[in-house]
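Removed from the display is one protein chain of the complex; every other protein chain stays in position.
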Amino acid sequence: MADTIILEVARFSPERDSQIGYQTFEVPLRSDWMVLDALNYIKDNIDGSLTFRWSCRMGICGSCGMMVNGVPKLTCETLIAQFAPGPVRIEPLEHFPVVKDLVIDMDVFLEKLQKVRPWIVRKDDRLPAREFLQTPAQLEAFHQYSLCINCMLCYAACPVFGLDQDFVGPAALALAERYNLDSRDQGAPERTDVLSQHDGIWDCTVVGECSTVCPKGVDPSLAIQQYKLTATKEWFKTWLLPWGNK
Amino acid sequence: MATLNRSNRPLPWMVFGVGGFLVAFFFPVHIFIYGIALPLGWLPTPSYRSTLELVHYPITRIYLGILLVMAFWHAAYRLRDTVCDAFAMRQVDTIVAAACFAFALAGSIATIVALWAVP
Partner (left out) sequence: MPQYRQFQYKAYQPVMSPYWYFDRWPYLKFMLREMSSIFVGWFAVVILLQLNALVSGPTAYANFQHWMATPPVFIVNILSFVFICFHAITWFMLVPRVVARQVLQRPSPDVLSAAPNFGIWLVASVVVALFALRVI
């Protein structure tokens, strides 16, 4: 194994640039290094101005997502050696506005997230006297969708989001489904109003890459298709059964 | 009635879904026989009379009617998204949708007319 590898890192300075440029760095190639370690090596030893987000470096905070050779990855759990002999291209997550270098503006995502009310909605706001009970089967119904760490890799992988920025998008839709399937939640009708829209579930053309890139196995694509089925059942209830529209 | 704000996509989507199944189950064998095997002479070509007899069975006509109408709408639904995505023209979605669904409508009418014309 060669002992160094070339990184082509996207650079963008909001004051200077109007386009993204690329800068090459040569870093040591170590078998136990993640891409994030290589970036930190650059920041510590070569160019302190290189800007990127990270925190937990154990694949749980969801802040280190970047495009590695064109594929969205959590850089803290992507071994750099697999790309040898290189070069490796590191870019900010696709489809998002770039603030600086590898840092994207996540407001777009946060707005969408809020829209789907990803919390337990109850019909009355009174605090229950005791905690809600849930069987293991009820937990299993939504557990997979609750694993999302909001890393936005799925948005970067989603061409529909790239083509139509109004699309609510994979993670937000999966989280909506997560709460809809929760036996404690009563907010499904309101969520369906938000989501059974053209820029909600119906924008999705099932590319399926969101599920492939998701580091947590959430499978947003499946959640969206399920939601389509649910919305369809609701629609038929509303239009075919006069008493269905309650 | 908040529900009225919801999209009416479920109807075409349902047709798209059922059509997708029918196309997947039945189209490959149709294409294989009439489009590949018979022209290449891999299989003995049934006589004209016996093939005509086939469409005299009501079941064949019902089968073809459902299959073709669903196939046209399935194709139209998907073609609309494909055209919009392939040329990045989601802004003119309405026009594309109108053109695709007009094609499906024409295909459906043609199917019914053709099956009606069977003596």
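When the chains are written out, they are named A and B in that same order, and each has its own residue count from 1.
By our rule, a residue touches a chain if its C-beta (ideal position, glycine included) is under 8 Å from a C-beta of that chain, and two chains touch if they have at least 3 such contacts.
What you see is a predicted model, and the numbers here were worked out from it, not measured in a lab.
The omitted chain makes contact with just one of the residues B:Met14, B:Val55 or B:Leu105: B:Val55. In the complete complex, the residue from B:Leu11, B:Ile95 or B:Ala110 that touches the missing chain is B:Ala110. When the omitted chain is restored, the residue from B:Leu11, B:Ile36 or B:Val92 that touches it is B:Ile36.
In the complete complex, the hidden chain is touched by one of A:Asp17, A:Asp47 or A:Glu190, namely A:Asp17. Residues of chain B that touch the chain left out of the display are 17, 20-21, 23-36, 38-39, 43-48, 50-55, 60, 64, 68, 71-72, 74-79, 81-82, 85-88, 103, 107, 110-111, 114-115, 117-119. On the side of chain A, the interface with the absent chain consists of residues 12, 14, 17-20, 70-71, 94-100, 105, 137, 140-141, 144, 159, 162-163, 181, 205-209, 212, 222, 225-226, 229-230, using the contact rule stated above.
We adopt the following convention: only the chains that are shown with their structure count from here on.
In this assembly, the C-alpha centroid of chain A lies 36 Å from the C-alpha centroid of chain B. Chain A meets chain B in the complex at residues 159-160, 163-164, 189-190, 192-193, 196-198, 200, 202, 205, 228, 231-232, 234-236, 238, 245. Residue ranges of chain B in contact with chain A, taken from their complex: 1-3, 5-11, 13-14, 81, 84-85, 88, 90.
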